[in-house]
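Removed: one protein chain of the complex. Kept in place: all other protein chains.
Entry: chain A
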Amino acid sequence: MYKFLAVCGFGVGSSMVLKMSIEKAAKERGIDCEVENTDLSSAKGTGADAVFTSQELGDELKGSTKSPVYPIQRYMDKEEVGKALDDFLSTKD
């Protein structure tokens, strides 16, 4: 099972929506995963298989997390989120 982080600035709104999009896309792909939504500062100290967040926050995170960071422009765009998920999976083959 993979552990993913969905990150926004505050961990209450956008990241929650992103978490739902990731779960939906993961389900469609038959991936077993656990998604946690969180704010930027908590994300820095949390390990995960992959981190999904905006371009801006991703740039800020990259220096402080060992997890691969996948930037998402539209948190509710199932196709974009799905593509990021596919990118992550292709690193696991």
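Note that contacts are C-beta pairs under 8 Å (C-beta built on N, C-alpha and C of every residue); 3 or more make two chains touch, one makes a residue touch a chain; residues count from 1.
Quick note on the criterion: contacts and distances are computed from a predicted model.
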item	value
Choices "NAD(P)/FAD-dependent oxidoreductase", "Ascorbate-specific PTS system EIIA component", "Probable membrane transporter protein" or "RsbT co-antagonist protein RsbR" - which one is the UniProt name of the chain not shown	"Ascorbate-specific PTS system EIIA component"
Among A:8, A:48 or A:69, the residue in touch with the chain that has been omitted	A:8
Sites on chain A contacted by the missing partner chain, in the whole complex	8-14, 16-17, 20, 40, 53-57, 72-78
